[in-house]
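Taking it in order: structure first as structure tokens, then the write-up.
A single protein chain has been omitted from the complex, and every remaining protein chain is retained in its original position.
Now for chain A:
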């Protein structure tokens, strides 16, 4: 049984494209990253999975059951929307109590643990909270009933680094307990740290699904190194994996495919003043992925 499965799932808003013939499969107890630029169809997919919007064609299953008109199924799912809009006049407690009631029973022991972990004061009205504070409330309500599947739309937006780390720990924990996590993001770094597999969505179509380490191996990095003295460009042309090499005076710029190791070993022969490695954009990763495929 898959945690999530879609079959030729399409959604059009009138003529506007949402997602197109999406075939997606998320296995139980994996952390799946759903990666794509803004407007690619990530949120549309998520809202289809929650039966908030209805497909133009195709079908979706969650935890082995069809999602259409199946409210009982959503008791087993935790959801964090990309744009969190809660009832501003309620306090955190009141909101947790309300949502807890809608899902059945509220496990206050676990809820209290979560509140403590995220350093949350649930006695304040939600309107007084910062964006990060609201996001914490959103995360806690998604996890508080120990769902079998978590569907999180851009979960770490607005969280400071400390809380991002706490969030990552929590995701790993629930995964070890057997829960599946499906999270969307437009930031590669976030997904890399968390996910077992990623799917890349682009203009409504799922263009690639791959284990995270495969993607990293194929990925490109833009690297710029400054040395203590002028360098000899010829020496660098022999380093494997370097593309678009430019060397002038005491600095060098190159695109590195795959492992950074050869470049670093070569650079270590000299005195290095500065080393900047830029994360590739999604588009670059995507292109690299396909270059790699067609080459293989």
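To be clear about the criterion, a residue touches a chain if its C-beta (ideal position, glycine included) is under 8 Å from a C-beta of that chain, and two chains touch if they have at least 3 such contacts; residues count from 1.
In the analysis below, contacts and distances are computed from a predicted model.
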| item | value |
| --- | --- |
| Complex member absent from the view - protein name from UniProt, among "SGNH/GDSL hydrolase family protein", "Monovalent cation/H+ antiporter subunit D family protein", "Gliding motility-associated ABC transporter permease protein GldF" or "GSCFA domain-containing protein" | "Gliding motility-associated ABC transporter permease protein GldF" |
| Absent-chain contact - pick from A:22, A:60, A:86 or A:198 | A:86 |
| Touching residue (missing chain; options A:102, A:165 or A:211) | A:102 |
| Candidate in contact with the missing chain, chosen from A:42, A:74 or A:221 | A:74 |
| Residues of chain A in contact with the chain not shown | 13, 47, 50, 52-54, 69, 71-75, 77, 79, 81, 83-87, 89-90, 98-99, 101-104 |
